[in-house]
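Report on the following structure.
Just one protein chain is left out here, and the rest sit where they should.
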Amino acid sequence: MTSTGSINLPAEEKIISSPHSRKIRLQERIAKSLIWFLAVLTIAILAWIVGYLMVKGLRYNNNVPYDVTPYAETRLSLDAFGEDVEDVVFIIHHKTRSEDIPVAGLRKLYNKTRPENWGFYNQQNLRVVPLAYEGAGAFSAAVKDFILTADDLDDYKKNVQEVDSWQDMIEQVGSTAGALGFLPASEAENLPKTVKVLGVRRTSVAVHPSVMEIVDGRMLREITSEDAERLASGEVANWKDVGGIDYPVTLIERTSDGQCLEELQSTKGAMLLCHYGDVEKNGLSILPVKRHETGWNLTWHFIVEAPARSGQWGGISYIIINTFFLILFTVLFSTPVGVMAAIFMVEYAKQGRLMRILRMGTETLAGIPSIVFGLFGFIFFVQILGLGIGFISSTLTVTLMVLPTIIRTSEEALKSVPQSFREGSLALGATKLQTIVKVVLPAASPGILTGIILAVGRTVGETAVLIYTLGSNYDLVSGPSSSARVLSLHLYMLFSEALSFDRTFATGAVLVIIILLTNLSATFVMKRVSKNTGK
Amino acid sequence: MKSSKSVLEVTVEKIFLLSALISVVSVAFITVFIFLEGAPLFAKVNPFTFLFSSKWAPTADPAQYGILPFIMGSVWVTVGALILSVPIGLAVGIFMAEMAEGRFADILRSVVELLAGIPSVIYGLFGYIAISPLIRQLFNSPTGLGVLTASIVLAIMTLPTIINITEVSLRAVPHELKEGSLALGATHWMTIYRVMIPSARSGILAGIVLGMGRAIGETMAVLMVAGNAVTMPKGPLSLARTLTMNIATDMKYATGDHAVSLFTTGIVLFVFILGINMVVQYLMKKAVKEEM
Partner (left out) sequence: MAVENKINVNDLNLHYGDFQALYDINIGIKEKEVTALIGPSGCGKSTFLRTLNRMNDLIDIVKIDGDIHYDDKNIYSQWDVIELRKKVGMVFQKPNPFPMSIYDNIAYGPRTHGVKNKSILTDIVERSLEQASLWDEVKDRLHKPALGLSGGQQQRLCIARVLAVEPDVVLMDEPTSALDPISTSRIEDLIDELKKSYTIVIVTHNMQQAGRISDKTAFFLHGKIEEFGPTDEIFFNPASPKTEEYISGKFG
């Protein structure tokens, strides 16, 4: 008969056993299954956290309500401003990350007194440079009329930069970052690669006010773009099918004479697809339409661009660099001190009162919560030493925080160096210091490195200690007393100011990736260590 | 020549000693300065009132400083966290020490390390976005934030501490004890819970208390999910503010006595943590003694 370890044979008849044995074996099986379940649950929890953050951090996936439908026109007919006017095409610099824009937004880009920024539409921190060509007679006038709302002609004139010809328009738009211009459709064939067409969304769903009335405490606030399409094609017969009032839908045809607007306002349950401009002029009720927007959240741009407008626009490049600086200086300050402290505790100190005090100090320091470190840093470094809220105060505070980590791992590393190494060196006539520097430290260095990596991980994740020692400036660190943000702090600021969940998640994903890399490298170093020592 | 070398050796030794003393000095400084900043409040506010009054209105006239709601907030979320994390932590610790094999053990170990490494803001964000909607739906609470959500988040955060120390303590139980029990016909599970866990109890307890310290001291994660209401928490679904949250929130705008009172809150927190540290060190010492 052949058998291997831990045998649990099926209960055959001939097996000599007892009911009690079977009972305790069943107990064991239940207990172990429960433990297995909890172990798997732990893995599942981590997978859930990391997976959730990575998915949310890597891609955004939102339904955003707009006054206009998602339908974007690249060639806009201007027939409302004259019978035979050519269609207009809006063009932008190719590096502007917008594909289309609601018509109201387009008008703001041209008209606002304050220089407009693309950031409002695509989070790209880029000033808008509106260009116009006045020399094309009726066409130019029609475009101007299209762009202007009521009385913003002065702003338009102040804002807009004149060009000399359509050719000049294409060249200028192609060479000016953030530029926005327009062309007649006939000139917009074969555009160079430096220029791209900006779609304009100007179709709105206008409805009779009854559609948006509150009935039974419910109100139709917005519809999905799919519902908008089904409504427009007549597929939906009753508003309740899209979550609204119980009333039939009356679809009104758009006419050029304004007849349709009157019809809309007089028919309960009526709906009309028309231009946003008509809606504005006539004060119609609009049913907002949700657009499903999805795409990469954590992009290259997000990593390399500088943050702007409290982090709502741009990227996190400065934040990453600040994080790097905080890590660098924390490691620079804490490593020598920590390693020297460990050397003293392992190589010099004798068991006794001093050692007990040192050990207790390290243990206690390790247990102090980071908010208390924050308070201390705030009184001591910021106020008493007068270093101010800024980089140096926070680095020093974090240094104290990670010191126990470095001391403890270095201590372990030094202890694991075999005594024979030291004896060998001392026997050759080396002094104790020489032995430590030339023999013990090199042998312990991988272990010490693990400690440093752990300290880096701690520094990256620390937040509470930084709020009142590092401040909240999102610029690049420029000196020892400059206030700054690091990744974790930036994440918290974005979160607490509710500026943008997408950007919060993207920052979180970067943070998680850094932590994953730190952990991987720590594991890697530790494996190397155990291989070298042959454990 | 020889004497100069010994001078160098002595100097370097002194430098090493100084480095080693930095952590002790830091602890002393932290203690002294937190007390210096926070204690003056007791000249104006009776310490008893400060600790046991439930009225916190530092900007009112007259200002009232009672931090009982925050002490209770800390107690609620910490106890809640431990109720959730201790059974799971013990089970996973047992699993790692006694049952895990091969690749799965490696994976689980990395998972626990990673759980320990994830920054608290990430836990807070996750709690806010992923856990609070669940709580909102399951228990029909208005925001989904509060004691329960904070406890769940803190439970996940304290898991690694409890798991690691449970595992280490169980591994330190002499193999002879395990064999002795098995040779008497006990099952592996019986051996674990009737011989090994009792032998490792000081260490396991130290892990739990250490986890408790983590939970009380945690700021960011609870700040993002506990709801931050200045009222006495009444149940798992009520909003809460912990001691740490009180410091972190009010520091933004506090001036005068109000600012001082935050340091006084810091003193209370600090005393809690020191107490916990002392218990941990006592238990660890006991555990080491029991091993021998």
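By letter and in written order, the chains are A and B; residue numbering begins at 1 in each of them.
In this section, a contact is a pair of C-beta atoms (placed from the backbone, for glycine too) under 8 Å apart; a residue touches a chain by one contact, two chains touch by 3 or more.
None of these values were measured; they are calculated from a predicted model.
> Among the options B:Leu17, B:Leu51, B:Ala186 or B:Leu274, which residue touches the chain absent from this view?
Only one listed residue reaches the unshown chain, and that is B:Ala186.
> Could you tell which one of B:Leu41, B:Ile67, B:Leu170 or B:Val195 touches the chain left off the display?
B:Val195
> With respect to the chain omitted from the figure, which of A:Ser21, A:Ser140 or A:Thr176 is a touching residue?
Of all options in A:Ser21, A:Ser140 or A:Thr176, contact with the hidden chain holds for A:Ser21.
> What residues on chain B make contact with the chain left out of this view?
With respect to the unshown chain, the touching residues of chain B are 101, 174, 176-177, 179-187, 190, 194-195, 198-199, 290.
> Going by the touch rule given at the top, which residues of chain A touch the chain that is not shown?
Contacting residues on chain A, toward the hidden partner: 1-7, 9, 11-12, 14-18, 20-25.
Just so we're on the same page, only the chains that are shown with their structure count from here on.
> Can you give the whole-Å distance between the Cα centres of chain A and chain B?
About 29 Å, centre to centre.
> Of all residues in chain B, which touch chain A in the complex?
5, 8-9, 12-13, 15-17, 19-27, 29-30, 33-34, 37, 87-88, 91-92, 94-96, 99-100, 107-108, 110-115, 117-126, 128-130, 156, 159, 163, 185-190, 193, 210, 213, 216-220, 224, 244, 247-248, 251, 262-263, 266, 269-270, 273-274, 276-277, 280-281
> Where on chain A does chain B make contact in their complex?
21, 24-25, 27-28, 31-32, 34-36, 38-39, 41-43, 45-46, 48-50, 52-53, 56, 336-338, 340-341, 343-345, 347-349, 357-358, 360-365, 367-376, 378-380, 384, 400, 403-404, 407, 431-433, 457, 460-464, 467-468, 488, 491-492, 495-496, 501, 504-505, 508, 511-512, 515-516, 518-519, 522-523
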